[in-house]
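The structure appears right after this line, and notes come after that.
Just one protein chain is left out here, and the rest sit where they should.
This part shows chain A:
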Amino acid sequence: MNAILEVRGATRRFGGLTAVDSVSFDVPERGVTAVIGPNGAGKTTLFNLIAGSMPPSEGAILLSGNEVTTLPSEARAGLGLVRTFQLVKLFQELTALENVKVGFHLRTRGGLIAALLRPRWQRQSEREVEERAKALLELVGLSAIADSSASALPYGQQRLLEIARAMASGPRVLLLDEPAAGLNAEESERLARTVRRIAADGVAVLLIEHDMKLVMDIADEVVVLDYGRKIAQGTPDAVRRDPAVIAAYLG
């Protein structure tokens, strides 16, 4: 299968410390790819390089074969690479539904004139946004709280809402930064179901995760980092039996 996202020798140094050391792997067009590793393995740094929050010291990031290494995150989002945050960053003053509606920014048009005059195409577009936003809330199981303020939601629901909001922008690759962190078992199971549905709809999912159980449940391909280097890659079963991985996690 073709790779939609390619990480080529990505390296990031902070002073004398090499947090990510020439890591290369591909994310296929379909399915769930997971990056795992013990604390301090460089997962979050690698995520930031891919999402565009910081530039790599060396190496390249390619999206659909085009280099995006130095593009800011909003430009990457425009090309279909959309992220969520480890510490959920919702628009707290808005309702859940409004949060998802913001996500449609890239897929809609309209500035000041459209806002003031509200021509027919604009009203049509607003109706579509409303309907599709509701459908996304349905997808993550949050229809019941559409009109609640985002800040009033429990943490697990905020996570799911952030994923719905990211999905609204129509990503080809969805980047999830430790999506299971802080979730209880039930919430985690709901998250896993949601991610599987998103992947089944044809969106490539790349997730960085600490929770091994979640990764083994939903990932098709696993990349293992330790001390900034890639030490293994393969299916969950293959990775689980890999002596280098066992050593990194137990030793």
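Keep in mind that, in the parts below, a residue touches a chain if its C-beta (ideal position, glycine included) is under 8 Å from a C-beta of that chain, and two chains touch if they have at least 3 such contacts; residues count from 1.
Here is the rule we go by: contacts and distances are computed from a predicted model.
Colleague: Pick from "Tetratricopeptide repeat-containing protein", "ATP synthase gamma chain", "Xanthine dehydrogenase YagR molybdenum-binding subunit" or "Branched-chain amino acid ABC transporter permease" the UniProt protein name of the chain that isn't shown here.
Modeller: Hidden chain, UniProt protein name: "Branched-chain amino acid ABC transporter permease".
Colleague: Thinking of the whole complex, not just what is shown, which of A:28, A:110 or A:141 touches the missing chain?
Modeller: The single option touching the absent chain is A:110.
Colleague: Out of A:29, A:98 or A:187, which is the one that touches the chain we can't see?
Modeller: Residue touching the absent chain, from the options given: A:98.
Colleague: For the chain that's not shown, point to the residue among A:44, A:169 or A:233 touching it.
Modeller: In the complete complex, the chain left out is touched by residue A:169.
Colleague: Mind listing the chain A residues that contact the chain we can't see here?
Modeller: The list for chain A reads 51, 53, 72-74, 77-78, 82-85, 89-95, 98, 101-106, 108-112, 114-116, 118, 122, 125-126, 147-152, 165-166, 168-169.
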